[in-house]
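Mind having a look at this structure? Questions to follow.
Only one protein chain is missing from this complex, and each of the others stays in its spot.
Here is subunit A:
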Amino acid sequence: MEKKPPKKLQAKHKSPRSINFKVIKLCSNHSRNKLKPEALILAKSEEQLLSAYGKTNGCVLTRDAGLGIEYCDSLDQNLQMVEKGTSLLKKMEISVAEAEKRTGKNAVNMQETYTVYLIEMRPVDAASEGTNPVPDSLWRRYSEFELLRNYLLVTYPFLVVPPLPEKRAEFVWHKLSADNMDPDFVERRRVGLENFLLRVASHPDLSTDKIFYSFLTEENGWKETVFETGFQAKADSRLKALNATFRVKNPDKRFAEMKHYGDELQSVISQLLRVRARAADRLYGVYKVHGNYGRVFSEWSAIEKEMGDGLQSAGHHMDAYAASVDDILEEEEHYADQMKEYLFYADALRAVCRKHELTQYELEMAAQDLTSKKQQREELATGTIRTFSLKGVTSKLFGQETPEQREAKLKMLETQIEEGEELVKERNAECEEFVKSAWVDIERFKEQKDHDLREALISYAIMQISMCKKGIQVWNNAKECFSKM
C-alpha cells in the first residue's frame, strides 16, 4: 500500500476563521430568532458556508431535519468561545491562515528548514459586514508558540493552560507520516495552532495578557519582550523545585483527586488513541483489498459474453469502495486530534496540581521554619532546653553563653521570627489565592471538557453514520450490477 502522494503545502481553506466566524454569526442570528434548528432555512450561500465549515472542522454537517441539531451542537464550542466571549474575541477575529517553508541560519549558524505560520487578525465588524480589509498578520514558527506557552505556564501557574498540538507525530498508523515536514502533518498542526490561540483568546484571564497580545501583533522584538519579563529565571527555579521530590504533610484532598483524575485521563486517552490507530490501519487494509475485486472483475468480464457488462460495472463500484476509505480515515484523524488536545490538557491539569503541591509545600516549609525558630526563642528565653540540640549539648559541655550573647541571639531570632511570620502570611495568602483561582479555572475546565468531549463523541457517531451510508450506497449499486450478470 503506497503512501498518499504529498499534497502541496497550502492551507486547505483560506482564512478558515473567517468562515467559522460567519457561521457562528449565522447560528447566533438564527438562535436569537428562536428558530428550531430543524427549520433552519438557509440561502444557497449559507449552505455552501456550512459545507465549507464542515470540511474545515472535520465534522459532517447534514441537511437532515432529524440531525438539524447537529448543526448547532458542533458549532456550539466555537459559539461558546465567542459568545461567552472575552473582550478580545469580541473585537478581533484570530486565525492561523497559512503555512510556509523557510530556510535560515539557526542559533549555531547552521542551515535549517522550518515552517512558519501566518497569524491573521481581523476586526470583527468588518468580517460580519462582508467587507474584507487586509488583516494584520505576522509569521510565527512553532518554537515561538512554545515560548509563549511556557511564559503563560510560569506566569499563571494556577490556570490550566491550553496545550499546543504535538511536537512530533505520535499514534500514527502506517499510512500517516511521522515526518514533521509532511504537508498533512503541517496542515493538522496549523489547525491545532489556531485552536490553541482561540483557546487562549477565549480564556477570561489569559486573553488579557499583554505578552499574548503582542505575540499576535508584534512580529519583531516580541521574543526580547518576553525575556525581559524575567520569566525564564522563575521558570528555571520552578522547574528545579518541581523536579525535586517533596512530600506534603497535609495534602489537599481535592487537588490530590484532581491529579489522580489527570493521570487516569492521560492513560485512558493514550490507550484509546493507540487502539484507534491500529484499527484504522486494519480498516484501511479491508477497504483497499476490495480494489482487487475491481481489477479481477474487469479482466473476467473480457472473457464472458452475457456476464461481461454486469461484472465490469460491479468492478467500478468495488474500486469506488476501496477509494472511499481515504476520506473516512481523514475525518477520523480530526477526531483523534480532538482527543489528543485533551490528552495534553490532562497534562496541563496535572501540572496545576503539582504546582499547588509545591505552593503548599513551600508554605509548610515556611511554617515549619517559623515554629522551630519560635521554639528556639522560647528555649533561649526560659533557659530550658526541651529538645535535643547541638546548642544544648555544647552548653552542657562548654557552659552557657554570656547574657550579652543571649541577648544578641534573641534579637536576631525575633527579627527572623518576624520575617518568618511575614513569609508564612505571604505564602498562606499565595496558597489561598492559588487554590481559589485554580479551583475556579478547574471548574471552568471541567465544564469545557465535558462539553467538548461530548461533542467529539457525537461527531464520531456522525462520522460512523456517514461511513455506513456510503457503504450502503456502494453495495446497493454493486448488487444491482451483480443482478445484471
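The definition used in the following text is that a contact is a pair of C-beta atoms (placed from the backbone, for glycine too) under 8 Å apart; a residue touches a chain by one contact, two chains touch by 3 or more; residues count from 1.
The criterion applied here is as follows: contacts and distances are computed from a predicted model.
J.: According to UniProt, what is the chain that's been left out of this complex called? Choose from "Septin", "Cytochrome b-245 light chain", "PX domain-containing protein" or "AP complex subunit sigma".
T.: This omitted chain is identified in its UniProt record as "PX domain-containing protein".
J.: Quick one: which of A:Val296, A:Ala381 or A:Ala429 touches the chain that's been left out?
T.: A:Val296
J.: Among A:Asn106, A:Thr245, A:Thr382 or A:Ser483, which residue is in touch with the absent chain?
T.: Only one of A:Asn106, A:Thr245, A:Thr382 or A:Ser483 touches the chain omitted from view, namely A:Ser483.
J.: Could you list which residues of subunit A touch the chain missing from the display?
T.: 31, 34, 36-37, 67, 69-70, 72-73, 76, 261, 264-265, 268-269, 271-272, 275-276, 278-279, 281-283, 285-286, 289-290, 292-293, 296, 299-300, 303, 306-307, 310, 314, 449-450, 453-454, 457-458, 460-462, 464-465, 468-469, 471-472, 475-476, 478-479, 482-483, 485
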